[in-house]
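A protein chain is absent from this complex, but the other protein chains hold their places.
Right, chain A next:
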Amino acid sequence: MLLRHTPKEISERKALTVNPAKTCQPIGAMYASLGIHGCLPHSHGSQGCYAYHRSTLTRHYKEPVLAATSSFTEGASVFGGQANLLQAINNIFTVYNPDVIAVHTTCLSETIGDDIPQIFGKAEADGKIPEGKYVLHANTPSYVGSHVTGFANMTKAMVEYFATGNGHREKCLNLIPGWVEPSDMKEIKRIATEMGVNSILFPDTENVLNGPQTGKFTMYPKGGVTVDQLKKTGSSRGTIGLGRLASEPAALALDAKFKVPCKILDLPIGLKATDRFVDAMRQMAGVTVPDSLNLERGQLLDIITDMQAYFYHKKVGLVGDPDQLEALTEFLIDIDMLPIHVLTGTRDKKFEKRIQELTADLPCEVNVKSGGDMMLFHQWVKNEPVDLLIGNTYVKYISRDEDIPFIRHGFPILDRIGHSYFPTVGYKGAMRLLEKILDALMDRQDRDSSEIEFELVM
């Protein structure tokens, strides 16, 4: 047993977190920054953070993840990191020539209280920011929220630094995809295109973190939202923010600053959340839903109809980030499954209420917690076993110990590929999710059935 010390009996822990179901802010900011074209993320802190964040994103994407750091020493930690950041900006523009440097902070620079805008002002005054180049920053204290908060803060910073209004409402929608995979960002853009909606998606990591092998390394890959596009977001007709935690702050900032009306929706994972996304775009942009999307929706429903027997009342345990879990929970309920353990490490008051509302009619007890950890999740599973586990790679230890089928979803996935290439959002993504769920459950049935019961046709 790999987690042999986890007791079945649950005792309350107030101070000790064991096997966290979240990580810290800056990695989310780094991921969001990579969704700007020509951008080098910069970590203002000691260099260990950026080494860890780069490594984790790299392991998740199997792609280069470039970023820089202020490399604090003990001296800088006491006297402030201004000199380090000024040097870094100069070195970065001289040696690596990005279009944009996106600075985020760590618990170190936040605790000592470095004032980044003031340092930017000094860099500007010293002529260290070349003509046509940009810097932006987000404060991302690791002791507040989680990696999702960091993503939201950097996405909001894109609005704060770049969005401008031209007084007109252009025929364009802003789409904020939330913390999803590059493949999902691509799928969201495709759905908009199918509907004839002109959109600006930010951040956009498609073609940055799922790039091709060409024999030539390019430090700044093709993808990413451009600063010019970001500037235009203040003149769009509306904003759709997908994922409350990850996207709402940026969407609200656009509303507050430029009166761009916004709608905050769930991540478009599953049937109804995708329906709401498509419908919102239809209404905001004043377009009709094309046959191509109706076809995809119908195909998704067809799979649910055909395979309903395999889903019905199967118990599922889910652990991950709030935006993903809320959408996934709804989808699982829509296909007659029973999400009975739903836990996130990210503290969020609305999360528990939302999951309780969604699961209110289920014919069983449901465990919900925000700000919990994977040890508690494991204990729930020990006490009330499930048929399927959904979560990031760390869940495989629980899956193995408890012998429960498992599908990987969320961040980070360190031991499989696919997430960066094949979406789980939209109708197409929902079809892929169903395929994964069925593969897991049916492989288990094949493994467990006796020779007599073993089926050719399923």
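Things worth noting here:
One rule holds for everything that comes next: contacts are C-beta pairs under 8 Å (C-beta built on N, C-alpha and C of every residue); 3 or more make two chains touch, one makes a residue touch a chain; residues count from 1.
Note that in this section contacts and distances are computed from a predicted model.
One chain of the complex is hidden; its UniProt record names it "Nitrogenase protein alpha chain", one of "Glutamate synthase (NADPH/NADH) small chain", "Cytochrome c", "Sulfur relay protein, TusE/DsrC/DsvC family" or "Nitrogenase protein alpha chain". The residue from A:Thr214, A:Thr288, A:Thr305 or A:Ser450 that touches the chain not shown here is A:Thr214.
Considering the whole complex, the residue from A:Leu3, A:Ile129 or A:Leu438 that touches the absent chain is A:Leu3.
The chain not shown here touches chain A at positions 2-5, 7, 11, 13-20, 22-24, 26-27, 42, 45-49, 51-56, 58-59, 62-77, 84-85, 87-92, 94-96, 106-108, 111-112, 141-144, 146, 211, 213-218, 345, 375, 394, 397.
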